[in-house]
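Attaching a single structure in structure tokens format; questions to follow.
Only a part of the assembly is drawn; its chains keep their places, and the rest are absent.
Lettered A and B in written order, each chain numbered from 1.
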Amino acid sequence: MNSLFKRLSKHKSFTFLVTVSFLTALSSQAFGQEPTNTIPLSNDFFSAINTIWMMIAALLVFFMNAGFAMLEAGICRTENATNILAKNLIVFCVAATAFFIFGFRFMFGDSSNPVFGQFGILVDSLFPSEVNLNPFPQGFENLRFFWQDRSFAAIFFFQLSFAGTTATIVSGAVAERIKFWGFILFSFVLAGFIYPLVGYWVWGDHGWLASVLNFHDFAGSTVIHCVGGTAALVGAWILRPRHGKFGYDSATESFPYGEEVGTFEPCNPGFTTLGCLILWVGWFGFNGGSTRFLEYVPHVLITTVFASTSGGLAILLYSPLVTGYKVKLSSIINGILGGLVSITASSAYVDILGACIIGAVGGVLVLLGESLFQSNLLRIDDPVSAVPVHLFCGIWGTVAVGIFSQSISREFNSLHTIAQQTFYQFLGCSCVILTTLLLSLLAWMAIGLFLYYLNPSVSYHYSEGDIGVLTTVRRGLRVTLEDEKAGSDATIIM
Amino acid sequence: MNSLFKRLSKHKSFTFLVTVSFLTALSSQAFGQEPTNTIPLSNDFFSAINTIWMMIAALLVFFMNAGFAMLEAGICRTENATNILAKNLIVFCVAATAFFIFGFRFMFGDSSNPVFGQFGILVDSLFPSEVNLNPFPQGFENLRFFWQDRSFAAIFFFQLSFAGTTATIVSGAVAERIKFWGFILFSFVLAGFIYPLVGYWVWGDHGWLASVLNFHDFAGSTVIHCVGGTAALVGAWILRPRHGKFGYDSATESFPYGEEVGTFEPCNPGFTTLGCLILWVGWFGFNGGSTRFLEYVPHVLITTVFASTSGGLAILLYSPLVTGYKVKLSSIINGILGGLVSITASSAYVDILGACIIGAVGGVLVLLGESLFQSNLLRIDDPVSAVPVHLFCGIWGTVAVGIFSQSISREFNSLHTIAQQTFYQFLGCSCVILTTLLLSLLAWMAIGLFLYYLNPSVSYHYSEGDIGVLTTVRRGLRVTLEDEKAGSDATIIM
């Protein structure tokens, strides 16, 4: 570290970078963790093929950023496309930084306690060294044991792309009405703290869900999708609907009309379909990269593909047979995505028939979830159906591990009966969701209040008198009615 | 199987899935094939790198779904984009299911007869087992021998993505006028029965084209592209042109005007170009994954790239030099795709100069084919030029194997003289095309009649009196004139 700061101090012109480096230094100094003493790892242990597959899988997951961007830009209205694209582009930058500085050690660092890992950043750990190309820093013995012959840098990159995905899920649900900086700040908190905390419980060293309940979540139906979906739900609930949606009036903050005002048609079905197909391809990396055993990769890809096709086919048959309505393109897309989210928790544990059932149920669940959200009971405005897809199917996928897992899979430890395991799956998933719900609420509120008091004069609100804290939060997080009508600007974002 | 059904029966709520599971059970019981006795395969035989490359190639081929969707959505008119996108999205779901239930064993199962393989599905074969991760079910000795050290699941996934491609080729030629369900049903028949039947002749265990004629088709110029192109041709011919194209009047079902009415401009050149580039990238998986020897992969990629660049350059020079017209973007795209289809049969057998010639001829062939189809002689409306690209270049590519193959390639058995081999290539290709022609015609007719009698009252047709069977078929397959004018609905498909 010292030599680095010496180098830095020579280049006084980089003053605008001081914030970044100061933060970096602070966080590593504050916790007294100078992870310089790396344990040598013989190159004998480095498996090229395992590492390369991990990199390829990570790149497929990274490419999902393009999928989310296209999916959301295509579903939103034209005037908001630029804004949602900018959010989807910058969110990976923010999430990667947060996960690097705070999240990774917190989620994957060795720890004897069941609730969280370590604090601190990873700069020196990822320093190339002649002696030892892929050093594991002190404090990652569990990770080294789990991923055996992969390099530390490979594991870090793979997990980085996962963390980015979690943050991206939120953007769709809060689209077209959230302030740019509100979203940026929440993404930082989500990827840096909330996701790593509950992630540790399932995938961390001594995380209590895995070790106490024998909770299984193969590639993240709970850890990624329930967490992202819950954070999205809280955001969409706090922000209330877009102006005109469900008859919501953003000026009076109420529902005076009782029915939808204006049009909310997707602006570009081509982008949406492309987004779905990119996500589909990316999911093979998502699931396929999550197994430790390369021999399982083909099987994982097959369960993944059949869950998704079953999700799509279920929608194809469900819409005309059950609802009597014709099939929508957006329903097929969400059916496929629902199938993919549902199989994420179990793709290495189930056979094809199980995958088909899991996917088909997931697909239908999305349609039911959409109906529920649009009912007068809830009136929660989730433009891209992020909550039905990620949260509802995430829960179903997690529970389905208990029902359909084959005990003979090397990846799955069957300690309980089917009923027991199913119950523990549900219990673990509920704990993760409740915790995320609480922490997300706190985070959204803190950010909303911060943005409100930072600039209280810029207000579009016509209601007077005392307002509750949630209203204040919403006013801090939400763009003005003028900006919302203008579409948060055509080319200028923020 | 029994344990699976016990599990299933516990979840009575999945009633809507009964159809699927019943079908599954039926097809495996009906033919008395319980493929549970798997032959143990030592893990020593599992080559990680061969399997991973096969998976990557399969994912590249899978990504071609996005390429076809973009290509076709960009070429079609705006009001039909949603419809064509929905077809491209769901077709993989349908084709994968058909290929799983009926196609795969039919195409690749061991068989002593030269015409078809086995019947039945693959559920238990793709079940993860502690003892034997990648079991080959009984009845796939030929596949195990051919692909040696790959797992069965890997081979199945790779072939699944190929089957999906075949079905996707059709959608472009019948775009903007076919009923959603007509296309769905045909895709099921094509991927489940027609493609596997002729595919067996070339790539199957004792397929007569390969064993009797020494017919060679490296990655599927005949098996994929001629089959898809022929099915597309039959569909486009039965459906007749879009309303207004070539002066066709959909109300009177005749050509009263003699010239084009209305505009058929592509709606989005950006999507079309993106589609071409995605297909281009995907083709490297298509060809590169088809060689058994990893040492050949770089060579295969190089012949593939030079055939495509030559296809593009041939169009660039041909248009101004021969036709005197300026170059169109769509011609460059089709030139590149024509080069790619042409080299598919021979990319492992030829050198670069051969690849350049094959690709250049293929590129020009697409332009000639387009002219032929748009001539008053044929007036076949193929919006995306699927038939010139896939069928014409598929034939040329297959024949070119005989002309340009180097006998010293390990992949190519040279038993004949150049003239003989060229003749056998042409003969084999013709047999496949004629069979596909006949079976596609039967399939289109059966589906058309079924849809007509299912709902004869919904008819847009003003002509009276007795109508021929082909007219009935067309009326069953084709959307109403109102729907066609409205663009098959903006967001609702079907």
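Just so we're on the same page, a residue touches a chain if its C-beta (ideal position, glycine included) is under 8 Å from a C-beta of that chain, and two chains touch if they have at least 3 such contacts.
It should be emphasised that the depicted structure is a prediction, and the values quoted were computed from it without experimental measurement.
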Of the identical chains, 2 are shown; go ahead and state how many the full complex includes. 3
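As a convention for this text, only the chains that are shown with their structure count from here on.
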Distance-wise, how many Å sit between the C-alpha centres of subunit A and subunit B, to the nearest whole number? 36
Looking at the complex, which residues from subunit A come into contact with subunit B? 49-50, 52-53, 56, 60, 265-266, 269-270, 273-274, 276-278, 280-281, 284, 288, 293-299, 301-302, 305-306, 308-310, 312-314, 316-318, 320-322, 326-330, 332-333, 336, 348-349, 351-354, 356-357, 360-361, 364, 403-404, 406, 408-410, 418
If we count contacts the way the header does, which residues on subunit B are in touch with subunit A in the complex? 4, 7-8, 11, 14, 16-17, 19-21, 24, 43, 46, 48-49, 51-52, 55-56, 58-59, 62-63, 65-66, 69-70, 73-74, 81-82, 85-86, 88-90, 92-94, 96-97, 100, 122-124, 126-130, 133-134, 151-154, 156-157, 160, 180, 184, 268, 271, 274, 489-494
